[in-house]
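The complex appears here without one of its protein chains, the remainder shown in place.
Residue numbering begins at 1 within each chain, and the chains themselves are lettered A, B and C in the order written.
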């Protein structure tokens, strides 16, 4: 391939930034440009991400619009609150793909309930497969100059439930989700409960009772699918593994749904999607099967004795849940093949 | 303590049997008698359970009523279908505590939907703390000659939800549970999906859609608490840890419930229980905190935006979930102090 | 048992301090007195160590001789550099058992090569089973008022190798040790490489090339066993597990050693020890088998094609490697039975 797209990565010292770099190393049309950080600026990348052997001798630059300027694409993997200003300085000549939360929510009030910074407006939402009554979200991303990459939990939960809401086979007002995430989802911050000694051998919940920031994003996505407001009981849990999300979602069957027809809603939504796979009946997803890959594995069952559909989705929070989605959106934004450079196979066992 | 109770353990080569032995080693009133197995009969116990150092030189006898006779108590940790015949041969002179499923269900039809053996009738149910309108289940166990030890998931889920049903603050007909279990809950059978290479770093569901055998037991317990039938959407998942269950249960708030009064139902149910602990508000359970202990840690939150209560329970599936409950019931059956020999502290980190 | 010994624990918020408390909770002759911390003073213990359910409502006091005074025994689990002053203030009326490094080394120069504080002199060394030409170290601890609890690696390595050196069946000048430790051995400090995301699924070495602080302590112990100086190539590695040390030690066979007689040296050293177990031939130790217990499991093989003995030892770094040794020494110091309150069985799986 002749074309070479120069891509800078801001916030390259975190887990999301590292995964963006890992994927870009395998992307045939990309040349990796500047990599930046804040407190780690000046450090050899090999000390921060020893797994990125080919980039070990790169030195992290300071994150700023000035250092990021002059690239075709800038991928931001920054704490929330920083992307709007950088994007404005970079201008429209640069495609900006934000792995952070700043531009995901369309409702400024929802933003302000969960975040401590000013609402910065929404960008095209980077979940190409999001099913809606008008078809998948994909078209909004083709040629986009700005993309808000979804959160990892919202990716898993939205893809699990949206087909049923689009098809009307489940009710939008009685949905519960419990999701288990690997620890990389919590980032690299030095918090006692993230120490290996605490995490290994343990499961624990957090952000219970609607307190997790991803709840409004999940509800926004599902409302688009349902065509009306959706409320979700969402409980995230921390699992003893570095990567992966397993989301278990249940929704009440619509009262006139033929249980044997439920599966068709998901088959219809994802039949031609390259990354979203409804497994053969009876085979259930495992997070290990999608580690390092951009694929989502799904399965569902109708539990007639309680009148609910149970859908389970497995994604890699860092790949399809963050960095893979960023690269997928980069491909769409630039008119490259959507799957270019993205692993379809996981690294297992 | 002068009294010495002679206790035999049948099925001592499995994980449940091993945990029973570990706890009995620390029980001041117990002398460990015969330990038996089936395919492992004749083997040195030290080869099967190297962690039971003081018992390493014991040889496993063949499981049969004849080898088990002559003890004050026999603890059975056998596959289902074997306990009724052994108990009958042992007779009423022997207290029989069954860690298996055979005598848990009071409804023979429910048994036959999930098991392939003839229904063997029910025994007193070994969950002393089970809250009902008439107070906890404890009295039925004092002096009992037969006890059916609860399943590990039912212990966690029942203790999580029952107080709300007894108090009427949650509805009995819209309950969902997702529970993560350590791999020891799946036993020692040689199945490919239980290999370390498959389990580590992975979460996966199983028995989805009401297919898990523990569902009728959960519903039976919750129906006792509610005083009317209860249906539960129950999804178990396998977590990358050897021990522990984290059960996340949600139930719809009864329409006239004052959200601030919800917590009182749980405080009332467990205020004086030695093993069941509602953590201080804001502190959530982790399975690591109860590993090796007979304690249950609970926490709850009211999510008013969806009108549900979320309750999370952590137990060690092998201790309070199986062997600890067996010893607790042994204590009640023999008139010993209920907590005798049972660890209240977990082994962490 | 009527006697009740009042024991205070300083540095109770760390992993070592927490394990001391766990063991003291199971000790029939101990009443737990003051528990102290420095930066965590004023905090509810249940927030720091949620696994210590019976102590959850205790509040951590400030660590100082004043708060620790008035107990029969004070167990110190502090960073190095603090115990000498506290012990002096407490005076001889109080038994002081130091889990830290301050008083382990008899050679002040060795201390100063590895530590940044002034050498504080040595105390009786708390490894009762340490084999020497004059028998085990035990007698020096009976009735002691001060005890220096060994480091976790030195416990494992010393017990692995000392019998061969006492018996003269291996050479003292060609010893190599590679040991894998669980992450709790690195403590609770917030360091990036100790995050769960970094630790899980990974093995890595540290302190290579003689740089680990435990090297002089290992050599001091082995020199006592050998009756002459010993140099050890010691490489510690960090393993993806919370607890446990597996030490693999090799030593050159003395030139006139009959290989079939090697095993006898270990049998003789540990034949009557309650906590140190040479496993039956062919059965190798695993760390899981000793988690939570005060036992050491050992096995050895003679590799005639290279002329070396290979000895593998498994201990729980927090139990026999720290807190269990502290309680064992407390028992000896106070004239209690040496095994009182100490678990002989591990918590597995």
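Assume a contact is a pair of C-beta atoms (placed from the backbone, for glycine too) under 8 Å apart; a residue touches a chain by one contact, two chains touch by 3 or more.
No experiment lies behind these values; they were computed from the predicted model shown.
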| task | Touching the absent chain in the whole complex: find that residue among B:21, B:130 or B:199. | result | B:199
| Out of A:22, A:104 or A:214, which touches the unshown chain? | A:22
| Out of C:155, C:235 or C:328, which is the one that touches the chain we can't see? | C:235
| message | I'm checking contacts with the chain that's been left out. Which of C:47, C:178 or C:254 qualifies? | response | C:178
| task | Pick out the residues on chain A that sit against the missing chain. | result | 15, 18, 21-22, 25-26, 44, 46-47, 49-56, 183-184, 200-201, 242-243, 277, 279-280, 283, 285-286, 288-293, 295, 297, 343-349
| task | Could you list which residues of chain B touch the chain missing from the display? | result | 15, 182-184, 186, 188, 190-192, 194-201, 240-242
| query | What residue numbers in chain C mark contact with the hidden partner chain? | reply | 174, 176, 178, 180, 182, 197-198, 200-206, 208-211, 231-233, 235, 237, 239-244, 246, 248, 250, 284-289, 291, 299, 301-306, 308, 310, 312, 314, 349
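One rule holds in what follows: only the chains that are shown with their structure count from here on.
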| query | Among all chains, which one's averaged Cα position is nearest the averaged Cα position of every protein chain shown? | reply | B
| query | If you average the CA atoms of chain B and of chain C, how many Å lie between those two points? | reply | 35
| Inter-chain centre distance, chain A versus chain C - centres from mean C-alpha coordinates, in Å | 45
| request: Any chance you could list the residues of chain C touching two or more other chains? | output: 15, 183-184, 200-201, 242
